[in-house]
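Note that one protein chain of the assembly has been removed; the remaining protein chains are unaltered in position.
And now, chain A:
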Amino acid sequence: MSRTVITLGPRQLGLEEPMYFRVQTAGDRVAGLEVLAGQVHRGLEHLTLKRNFYQNITLLERLCSLCSNSHPSTFCTALEELAGMVVPPRAEYLRAVADEIKRIASHLFNCAVVAHIVGEHALFRRVMELRETVQQTKEAIYGNRMDLAANCIGGVRYDLDAGRVGYLKSQLEGLKAPLEELYRVFADDPALAAATVGVGVLTREQAQAFGVVGPVARAAGIDYDVREKSPYGAYDRLSFQVAVQAAGDVRARALVRLVEARQAVSLIEQCLDQLPEGPVALMSFPEIPAGEVIAKSEAPRGELIYYLRTDGTDLPVRLKWRVPSYPNWAALGEMLKGEPVSRIPLIVNSIDPCISCTDR
């Protein structure tokens, strides 16, 4: 059997971002994998130390634009913890609304990409069209389709009046039936099933060994979601069931995301129904004392951890992240082992890798 080493780039992998793999093959099968990272390294750790807290809120939103609300909201949570600030309840709910609306858009984008890779072009367009509803909603409420600029230290920078609540509710209503339908397609369509069932399997044991997080972990039967295990913000007042699948394959990951997109609609509705009156943010320029803190949240791709150290000035002394794609792409080697080379793009995209988060 012939053994060769090939290098695959974003064009071959069907990725939006530059990521390269060195793949060892045995015949037409994958025998080993090395991730060649760093193309999107922008020196973020260095940059954050040169920017004050206010500039960092905007910079961190651009660490990755698919989970762009998770970064600034987790960063602000860390600062508020250090300053001993209690965020107004209305702001906690509005943060959850922003996080969940981003989750829907992020998950739908991944489902569209998966449909595209398996050759279901009509489905790809359908998912992208559905996602447009979310994009339009974000633009109408926050002023931009990707970067919401929703957070500030002490709360949020936007409010929802009765008119916007009504608009948001009607947009969410329009998502429900298509999201249910999409779940049925990914669950039952024979062509999709042929391409995704039993493909790129990560067993529960492997998932635990690699410490994978987010939909990749939950698709392998691991019942772990930060929103439920250690609720932050408004999540202790919202109800949802952690989406878990058992198969650990490409389809299971897609189904977890589609369940979560549907749940996100419900979570936003719960927020709107419970939305307490009151201010949306505390004072503008709090004093941030010296100290160190860890904050975490459930980003669309899984558990996102922030470590922050401060010295009493308004520049961080150290800011470090553990982003969900990091453990997840380490497990790609297991998912790809023995798979045909032609399936690499599908399996790689099934973990919804965020290169800009990981390379940063």
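We take it that a residue touches a chain if its C-beta (ideal position, glycine included) is under 8 Å from a C-beta of that chain, and two chains touch if they have at least 3 such contacts; residues count from 1.
Simple rule for what comes next: contacts and distances are computed from a predicted model.
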"NADH-quinone oxidoreductase subunit F", "ABC transporter permease", "4Fe-4S ferredoxin-type domain-containing protein" or "Cytochrome bc1 complex cytochrome b subunit" - which is the UniProt name of the missing chain: "4Fe-4S ferredoxin-type domain-containing protein"
Chain not shown: contacting residue from A:Met128, A:Val165 or A:Ile305: A:Met128
Which of A:Ile141, A:Leu182, A:Ala234 or A:Ala247 contacts the chain that the document leaves out: A:Ile141
Options A:Arg3, A:Arg42, A:Lys176 or A:Lys229, residue touching the unrepresented chain: A:Arg42
Residue ranges of chain A at the interface with the undisplayed chain: 10-11, 16-18, 38-44, 46-47, 50-52, 54-59, 61-66, 68, 109, 112, 124-125, 128-129, 131-132, 135-136, 139-147, 149, 152, 157, 167, 284, 354-356, 359
